[in-house]
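The complex appears here minus one protein chain, its other protein chains still in place.
Up next, chain A:
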Amino acid sequence: MYALDINGLTKTYKGGTQALQGINLQVKQGDFFALLGPNGAGKSTTIGIISSLVNKTAGDVKIFEYSLASQMEDAKSCIGLVPQEFNFNQFETLWQIMLNQAGYYGVPRNVAKPRAEKYLKQLDLWEKRNSAARTLSGGMKRRLMIARALMHEPRMLILDEPTAGVDIEIRRSMWTFLKEINQQGITIILTTHYLEEAEMLCRNIAIIDKGQIVKNTSMKSLLATLNLETFVLDLSKNISSLTLSGFESRLIDGHTLEVDVPKEVGLNSVFEQLTTQDIQVLSMRNKSNRLEELFVRLVESGRQPEKGNNKHD
């Protein structure tokens, strides 16, 4: 069963801007799915339509087989939304926000209270339960939005840039939490600008640009299409020039070397050649996030939809 099944979704805003040009997208139940794209690509419009905050122009959206058009209340009950912008009442306490959220979904108070306690504790917000939301730090506000979205125990959680602006420690704890709830069976759809986040968490990915899906595949097969990786090597001695046979390389400074390594060749030959020249490698790292490279390549290379657009590879 698909958690999300989108067919021919189109959105044209007043003024004529066509944000979505008939996209098709399917997300399987239990998936951890990334929806990536540059600013203005149509990610937020897609999420807005799924969560009923944006009116579609044409097309069909089904949530766990409930039509968003004709079975709206059942479809909406399946979704938990963590939006990009803080959208809770800044003057209410965390406790009020959590209980109100449960109430909107018809969860009675006697069920909502232990549930609010559970999620506030899981997201390290329990001590702040009687504080007004406006007094929270940015990271706490982000966690509050996740806790709030879980109050009706949705089958699918949609997170629109959930870790924007939070420090790495909180980000990692949020990743751990999201992985846990995904393992418990909640389907997760994530948009993010931290491509490392998508690579680390998601099993499947769609890349959207100019209102069209330009890639829709598994993370594994997407990364497998990379045939070149760039490594940065810290060298033991200062050198002024260096040639590595069979590799593109650049000296950044006397002690730092960048080498492009084709996947089928591997790194052994690089080390052999450096050893021959009596150069030791002190440390080594990837130059950039691999997904980032792919993302930039996909979005920039012609910005034309691939053959077989909108289909799973």
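Going forward, a contact is a pair of C-beta atoms (placed from the backbone, for glycine too) under 8 Å apart; a residue touches a chain by one contact, two chains touch by 3 or more; residues count from 1.
One rule holds for everything that comes next: contacts and distances are computed from a predicted model.
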Tell me the UniProt protein name of the chain this structure doesn't show, selecting from "Acetoin utilization protein AcuC", "Twin-arginine translocation pathway signal protein", "Transport permease protein" or "Carrier domain-containing protein". "Transport permease protein"
Among A:85, A:169, A:264 or A:278, residue touching the chain not depicted: A:85
Thinking of the whole complex, not just what is shown, which of A:53, A:228 or A:252 touches the missing chain? A:53
Positions on chain A where the hidden chain makes contact: 13, 45, 48, 51-55, 72-74, 76-77, 79, 81, 83, 85-91, 96, 99-108, 148, 152
